[in-house]
Each structure stands twice: as C-alpha cells, then as structure tokens.
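A single protein chain has been omitted from the complex, and every remaining protein chain is retained in its original position.
Every chain is named by a letter (A, B and C) in the order it is written, and numbering of its residues begins at 1.
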Amino acid sequence: MGEAIAFYGLSAFILGFAILVVTTRNTVHSVLFLVANFMFVAMLYVLLSAEFLAVIQVLVYTGGIVVLYLFVVMLVNLKGSPEAHEDPRRLARTGLLLSGAVLAEFAAIIVYSAARPSSGATVSDAGLSDVGGNVEQVGWMLYTNYLIPFEVASILLLVAMVGAIVLAKREL
Amino acid sequence: MLEITTAHYMVLSASLFMIGVIGVMVRRNIIIIFMSIELMLNAVNINLAAFSYQLEHVVGQVFAVFVIAVAAAEAAVGLGIILAFYRNKETVNIDEMNVMRW
Amino acid sequence: MTVEAQRPMFDTNEMVLNMGPQHPSTHGVLRIVLHLDGERVADSDIVIGYLHRGIEKLSENRDWTQIILLTDRMDYVAAASTNLGYCETVEKLMSIEVPRRARYVRTVLNELQRIASHCLWLGTHAMDIGAMTVFLYAFRERELILDLFEEYCGARLTYNSQRIGGLPLDIPPGWDRKVLEFCDIMDSKVGEYETLLTHNRIWLERTRDIGIISGSEAVALGMCGPALRGSGVPRDVRKDEPYAAYDEMDFDVPIGDRGDTYDRYLVRLEEFRQSTRIIRQGIEGLPEGPFIGKVPRLIKPPAGETYHAIESPKGEIGFFIVSDGRSTNPYRFRVRSPSFCNLQALPRLIRGHLVADVVALIGSIDIVLGEVDR
Partner (left out) sequence: MVDIFVIPLLKIVILLNAILVSVSYMTLLERKVIAWVQSRLGPMRVGPRGVLQPIADALKLMIKEDITPAKADKWVFTLAPMMVLVPALIVFAVIPFGPEVNLFGRLEPLYITDINVGLLYIVSVASLGVYGIILGGWASNSKYPLLASLRASAQLISYEVAVTMTLVSMIVTAGTLSMVGIVEAQRESGLWFLFVQPVAFVLFFIGGLAETNRAPFDMPEAEQELTGGFHTEYSGMRFALFFLAEYANMIVISSVATTLFMGGWLRPFPAVEALGFLDLIPSWIWFISKTFAFLYVFLWIRATLPRYRYDQLMRLGWKVLIPIAIGNVVVSGVVKVLL
C-alpha cells in the first residue's frame, strides 16, 4: 500500500517534470525541471532499496552534471531559443511514430509479464536486506568482477576531461 | 494495481525514455537535446535498478553506476562541443550545425 | 549597470563593467569603466567630476583668508596639510616671515595629519583586500589624532588650522605632552598593523607584484608622494625643498625597490614611524616666541605669481596663485593635487590585472575624490 502510493506519486512527478523539461521554452527553467526530475528518480532508487545509486545520482548527476549544464546555458545566454522545423508536419509524423513505439513497448511488457508470471514474481516479496542498497556489495562488485570495466570507465572519464578542456579552452 | 511489480517500473522507464526520445526529435536547442538524452539514460538506470531489485543482485546497480560515469563523460565533452560551436556560430540551433568544419 | 545594453551578458570577447560611482571600494565617487576580458582588465576609462565643487573658481571670488576654509574641503582627510600649503604659498607671495614657533607647530600638525591620513588609507586599503580588523585598529588610532586636533583647533575634520603668517592659536597647555604620549602609542600600534599584515601570506599574495610601475614611468605619469617613492624615486618635498621646519628635522625618506602594491604599503608604514620621529623632534625642540608673524590687517599681496608645494600625505600638493595686486582676492588660483596626478597612473597600473586587484590598486595609490575633483 505504502509502496504503491510512493511509486505512483514518484512516477507522476518523474514523468511530469520530464515533460516539462522537454516542453519548456526557457532553457534555465528546463534545467531546473531536470534537477527536480533527477531528485525524484533518486527517491525512486531509494524505493528500490538502491541507496548507493540514489546518493550517487544526487552527487554526480544533480550536483555535478546538471550544474555543468546550467553553466553552459548561462554562458551561451540565449535570448530566444531556436525552435520549430521548416516542416511542421514532421512533428506530427514523429509523434505518431513515437506513440506507436510506446504502445508497442507497453504491450510487450504486459504480454511478457502476463505470459511468465512465475519469473515476474512481485518485487514486494523480494527480500530487501539481501540486495538492499548495500554499499559494500556494490563496491565489492566494482572492484572484483567488474574491475576492468571500472578502469575503462575511469580512463573514459580522463579522456573526456582532457577533451572537454581542449574543446572549451579558447587558445591552448 | 496496488501491488508494484517490475512491470510497473518498466512502464515508467519506457514512458520516461519516450519523453526523452520526443525531446531529441522535436526540440532544436542542442542543450535541451542533451538533457533529453540524460532523461533517456535515467530511464535505463531505473530499469537496471528495478531488475537488480527483482533479481536480488547488485550487478544492476553496478551497471547503473557505469551509466552515470558515461553520462558524466558525455556531458563534459558534449557541452565542450556546444561551447566551441557557440563561440564560432553564436547559435545552439541544431539545424545550423550542418557543416563539418568552419 | 550596463553601458551597452544591446551587448549580451557574456560576450565571448569583452565585457564592459561599470565600477562606481556608487561602489564600496572606489573610495568615494570615482567611476571606472572597465573593459574586461574574462576577469582581466583589458582597458579602463576613469570618469571623474562627481564631486566637483569648483573650489578653484570659487577661490577667485573669496578674499585671501576665506580661501583657507575652502582648502579644508579639498583633501578632507588631510585638511591641515592643504591649509598649510595654501598659507605658505600666500606667505611666499607676500614675503611674510613666519615665527619659528609657528613653523614648528605647523610641522607637528602636518605630521599628525600625515599619520591620520595614512591610518585612513591603511584601514580602507586592508578592508578592500578583506582584512577588516585592521580598519578598526587604524581608526582607533586616527581617533586619538582627531582628539588632539579637536583640542588644538576645535574641529575634527575641517580644521581651518592655519593662518597666513602663522597659526590662529598657540597650542593649549599640556597639548605637547599628549602629543608625545600619542607618539608612544602610535609606535607600538604600527607593530600591531605589521603583525596582522606585513608577513601575512595572503596579504603578500594579494599585494606582491600587483601594479608594478618603474621609477621612470611613475615620474613620466606625474605620480608623487608615497606612490612614487614606492617605485624607488626618493622625491620628497620635505627633503628636496624644505618648508615649515623640516630643514631642522632629522628624518629618513623610505623608498621601495619593486614598485608594486606591497612596496607602496611598506613605504607608508615606514612613514608612520618617521612621522612620529619628526613629531617628537618638533615637540621637544619647540621654541618659545610668537605664534603668528607680522601680517597686515588687510591681506593684499603685491602683483605677481608664485607656485609653492608641500608634501601632503598623498603626495606633492602645489598651489599656483596669481595676484593682480589690486583686489583682495586671487586673480588665478590653481591646485596641483596629488590624488589627481596619481589617479592618472591608475589605468596603467590596473591594465592586465584582475577585478579584485583593481580595488587593491585604487587603495594603493590613496586618492581622495574631494581633492581629485576639487
């Protein structure tokens, strides 16, 4: 019961803010809605007892990446944001296509979970403590089974950092 | 309906992903497009976390951490490109980003 | 705020920032239009005149003694020095002999004024760089000087403390002892300022190599006073063209060697010590005698022109006065004010520095807008 309320509430906020991100004209407001969206996604992670992921979401995404967006939005300082295609009907076509895709996806999910009820065991039954937001477990995984991907990710970040500096610096 | 299953999370994730896709398709402002991509990555993370919860295994969360790392790298480089582009063309409209060099 | 409103807030090339005339650290109503490249100053225009009261023109319609009042309002933090400069100029024009006692008291007043002015400079300069405690410490000592001035002439800021030919009053009884006591206090307090600032690493980082100007360049820009001596030029009117009783005093003229903000700071701190040294000599060697010379009832200098300069706390303040010999007011009255001349060097000093250094450099040249605009 409590979980259902939390889930539906959070979902409403997540989707609502996501729509606002995409539709708002003012880019700064858009970034703000993105922040709100990410905060609610973090709460959803807590609901899924992935506390570590929730904290990382806030720390890295909200506290880091989106601040970067905000910086860039302010630096480019748009007066009127560029909008509208030359071909307005393209929007409608895209919309039709995407709605179809969403419907297909929903159908797939429902069919899938209805067809195999055994594996779609309700998550409410699942033991919370075993998976449960265990920082140690995540760390253990990262440094044993996934050590090489972890190192690759760190190299990727290093490369991205160097690349970002090279791109953004006016003259070297 | 009151019982929240993984399917519920998947529906949420799919909807969020679609909103992101719509953003990428419809908006012309490249910063908004980047943010829509972040929304899509978040949708993926929700799925990963939900499956991690269902399967009682943290590997999903580990992958979500990787996704966040990649998102950080993507944002850094992408925004660097936006800045460099803006400096030269004074626009962030994606329709005007149609030349290979300037 | 915006000079060119149509410019976007973050132009990639240049941003125009208006500093002043209402800005807490332009020391009055100075306005600087900064052309910024990022946070670095590419160029700057200095706009003055917000405090122009036409003192020079006004003086040409006042009789000779009334002008002393107006000189109070020029460098209002060092009124006694401006008073003295004007009075000595008129004395020179009229060839009045000033009694020795009056010359000694003038020297003491002038040096007290120098300490008071430097206290104000130190406080505001340190405040600009963020050291707020020095401000209150320096004002604490300045207050003592203002008390001394109040006891001598009844005023705390605009003293009207000189007369053509000497002084309006003899020193009150016991005043000399109080001045000596103050010198002892001051000497120990300078040590306090030095503890807070001189070897403070942040202070060093903020002032070292900021606004370096070579001696020859400083001379070429017409700089004077401690700002010039900081660049290593030993120019001091008190030594070079002694006035009042400075020829009988024994003191050193401190000079810097690098010409940066830190050197200008050190020069002024050393001047605190030299000033107390001069004051001690002045009080201890105070001769007896009249405090005002033989001055005609109606002051009417003979026709002619003269220029006379003294070393005010800010630098060389000079008065150029033309008398037509007929009327009871000057025919032409013109002031060479040190703040104005030093301010001319500011664009050169701040070029290439950051916005934060601009406030440090405004403090470092020690200007008073009342004197710049007159």
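Note that in this section contacts are C-beta pairs under 8 Å (C-beta built on N, C-alpha and C of every residue); 3 or more make two chains touch, one makes a residue touch a chain.
Since we're looking at a predicted model, the values are computed, not measured.
Taking every chain of the complex into account, the chain not shown here touches A, C. Screening C:Thr133, C:Ser216 or C:Ser327 against the full complex identifies C:Thr133 as the residue touching the chain left out. Within the complete assembly, C:Ile202 is the residue of C:Leu69, C:Leu157, C:Ile202 or C:Ala220 that touches the hidden chain.
Residue positions on chain A in contact with the hidden chain: 26, 28-29, 32, 35, 51-52, 55-56, 58-59, 62-64, 67, 70-71, 74, 133-135, in rising order. Although one chain is not displayed, its contacts with chain C can still be listed: residues 1-2, 9, 15, 17, 23-25, 39, 126-133, 136-137, 140, 196-197, 200, 202-203, 205-206, 354-359.
FYI, only the chains that are shown with their structure count from here on.
Note: centroid distance chain B to chain C, computed from Cα atoms, is 63 Å. Centre-to-centre spacing of chain A and chain B amounts to 6 Å, using the average Cα coordinate of each chain.
Residue numbers of chain B whose C-beta contacts span two or more other chains: 87. Residue positions 12 of chain C are each in touch with at least two other chains. Taken in their complex, chain B has these residues touching chain A: 1-12, 14-16, 18-23, 25-29, 31-32, 34-36, 38-39, 42, 45-46, 49-50, 52-54, 56-59, 61-62, 64-66, 68-77, 79-84, 86-87, 91-96. Considering their complex, residues 1, 3-4, 7, 11, 14-15, 18-19, 21-22, 27, 30-31, 34, 37-38, 41, 44-45, 48-50, 52-53, 56-57, 60-61, 64-66, 68-69, 71-73, 75-76, 78, 81-86, 91, 94-95, 98, 101-102, 105-106, 109-110, 112-113, 120-124, 126-127, 130-131, 134, 137-138, 141-142, 145-146, 149-150, 153-154, 156-157, 159-161, 163-168, 170 of chain A touch chain B.
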